[in-house]
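A single protein chain has been omitted from the complex, and every remaining protein chain is retained in its original position.
First chain written, first letter: the chains are A, B and C, and each begins at residue 1.
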């Protein structure tokens, strides 16, 4: 049994980690922290988890973690995780960080997108980008895992099989992402209340979304050359799920079978990738991965224009956050890759 | 042209008043106040109204209202309206208050439900409860109108035709109300964000809802005896609309036709009451009154138990708030009763 | 390993059974039938299950089932199950029927509510009503289990602790139920499409809902006297979940603690009952049981009127259908009661 601490357990990502860890057979959750709810029962914040945990939220103190945990999940805001990770690593613990703090390899790129000098550039080099479809080998025994962002995950998984080939010579990728309200987190904000958000179709951060930085980093590695991608997110009226529609133009005419082969080959053997085709459900829809760690990948070709759209559907809290973090955790700890992640998607939901 | 001021114009009720007043042909809106948004354009808060008003929000100052308005709509929180109404009335203006401050006739009842001594018990006597189906004659020339609460409106309109007869001798009325998220107002709160509120079916204030006070007052007048009613509201996953399912037991067997006649007689000639029966749409559904001032009234009898359920469906921001206030305003100013309220319900919505 | 067949596997209940059976460690699914989709892959109908089953839908033929199954789940329309159950039982299989065909003990009551003579009155006596909170002992080794209806489940679980005591002497119970769209099944119908159903608050079958028959049967057993209950369902704008608000008047003043004790005592040790109280989430909300087999039970007292409302929140496809069937299956087969049902509720969803 690995002892696990969840630091920042009161948000949606923290709650989702707790939901998954509750049924993970190789794990004991020893510590769940929340500054705001210290001393309160976990089910006060996560009513779904009533009956699953008999510990309360603790206040966080790095010294007390000491012998409590083998692995620490950091489910904290950007620029907060970076204050804790170095010490925890030093103390010998594995750190799985769900913020953006350790995702970018290049400190210059980090500074450009996040506006500050990164205080631990060395750790950027040591961290592993926690996307098992790309970094399976590096994840084994990884001590610092930077779990990817949700819109980045959707975008990368849509485009990875394409940039790895010569299907396009155009460096103009638009990932038009449609995201659900749970991406905005558990705290109420202007514009996020039900009456304003239900029925909305609302672009945001449309002049440049930060997840483009990590998507470009990962896609460039695959392509072996600099890839540029625009991510344009839109808030739509769902609770869970994100769809990337990644549009591009092909350098010549390719058939559906050509593309299908590229995708199938790229993702061969990947446990949480499903390739979607057919007449009834021709394209991925995040509705059909809800509650699971799957990424459903599909595509459409408009022949008259050589336009290709790659689609990638994920549950933003699962493959887009907590589920992928558990998947990386499993690999790095030599557990079965699907442990804790076996429940099929919920339908209808 | 009547000059109109809307005090507290940044919430949903204020916004709905402005939406209706924008197409009211006998009205000029001269002043819209908001402490928070003073100096800002109205469309900043109400993006739907972009292009309809070329005045900005003002800060509120009772002295400056002076010659600006003939009628003042108070769209303020409970216990705030009561600070302004007396002075405005003294200055000769008509006051239409959408809060609960002047709805109850009896200062003792007010104190019981709202927890404080009412500072202006005389005004309680002078105010007219702004439900035209019950107080049409009193509304003519009314100077102080207390516009009813949404759940009270749904409950009263469901039960009024019943308590006016001898259909039941049981004083046990349950108004199980299902309400939409716009009832909660425009300010974000815990539990009201989309991710927590969508898909919810959530009872609240279930130990006694304040609107029972005004419902009991009005139903008792109609019945000629003391009526008691429980209102149990439930937040459901809609944006607009409220349904009261008012359950009761009949003192003997009555047929559908018996009940239909009572209802039809009670509401004969009322402009915004529609009686719903038939096979395709047998019962009222607030979905089909959205954006309109209609209350759709219907009922169901379970013969084996002599159980009767009266249904009343309203748009909570229209017949449940701003629409009914405009209707009372029209009557009191001798305008056409439907002026500003003619647009049919939106469907689908 | 128990071999299991799912007869009628293309609807929502069938799909939910398959979703749960996919992770049940004591089960092998050997046969899934569908007249309409025979020969087609299961994921064609249930895209969420892509990758979980490598058998196709079969056409149903009672003779071929023979050695294929130890237990047969019948997920068929009312009055269809009854044609298969007797033969399957005769062949030695366990039958778990999710229709209404074997729920009522009294053939007269069956005839009154379902309009036909029951062709197998003997089986009515032998079947066990599959609600483990009431019939745990009888379920052990049961050969024919009649799994309860969703609205009946919500109503019974809300009222059982009350009718077992002398809290009320009034035989007037109103179970005002709010139900989600998945209760209507997977087939499109007039009024069920998204544009008509989203935002709806729509009473249906309000003159007497059939689930009252089984609720009255079970509550009367508990009460030791004839109980009458009205069930009035309302379609609301959720996908999963049902809430019963069961209203009644108490014979005298009882405190919250009095009622809490009755409920806690009645449900002591029950694995899938959670009692809800507190300030943050004072009442049950089906949103927080989604994807799980829990029934969350709570209540509210309006002291001035001695009115008590019991609340019961379930996921209609889980505790209201497939989950409860699996729970009964586990008990009857001596498996762990929670096997296949351990995943915590999904939140937000």
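The definition used in the following text is that a contact is a pair of C-beta atoms (placed from the backbone, for glycine too) under 8 Å apart; a residue touches a chain by one contact, two chains touch by 3 or more.
Every value quoted in this text rests on a predicted model; they were computed, and no experiment measured them.
J.: Would you mind spotting which of A:52, A:272, A:311 or A:335 touches the chain that isn't drawn?
T.: Within the whole complex, the residue contacting the unshown chain is A:311.
J.: Considering the complete complex, identify which of B:140, B:225, B:304 or B:347 is in touch with the unshown chain.
T.: B:347
J.: Among A:4, A:131, A:236 or A:341, single out the residue that touches the unshown chain.
T.: Considering all chains, including the one not shown, the answer is A:236.
J.: Looking beyond the chains shown, say which of C:19, C:197, C:211 or C:274 touches the absent one.
T.: C:197
J.: Among B:58, B:153 or B:182, which one touches the chain that has been omitted from the display?
T.: B:182
J.: Considering the entire assembly, which residues of subunit C contact the chain that has been omitted?
T.: 12, 180-182, 184, 186-199, 237, 239
J.: Take the complete complex as the reference. Which residues in subunit A touch the chain that isn't displayed?
T.: On the subunit A side, contact with the omitted chain comes from 172, 174, 176, 178, 180, 195-196, 198-204, 206-208, 228, 230, 232, 234, 236-243, 245, 247, 249, 282-287, 290, 300-305, 307, 309, 311, 313, 348-349.
J.: Considering the entire assembly, which residues of subunit B contact the chain that has been omitted?
T.: 12, 15, 19, 22-23, 44, 46-52, 181-182, 239-240, 274, 276, 278, 280-281, 285, 288-292, 294, 296, 342-349
We adopt the following convention: only the chains that are shown with their structure count from here on.
J.: So, comparing C-alpha centroids, which chain is the farthest one from subunit A?
T.: B
J.: Report the inter-chain centroid distance for subunit A and subunit C in whole angstrom, where each centroid is the mean of the CA atoms.
T.: Averaging C-alpha atoms per chain gives centres 36 Å apart.
J.: What is the distance, in whole Å, between the centres of subunit A and subunit B, each centre taken as the mean of its C-alpha atoms?
T.: Whole-Å distance between the two chain centres: 46.
J.: Indicate the whole-number Å distance between the mean C-alpha point of subunit B and the mean C-alpha point of subunit C.
T.: Roughly 38 Å, centre to centre.
J.: Which subunit A residues reach two or more other chains?
T.: Within subunit A, residues 12, 181-182, 239 contact more than one other chain.
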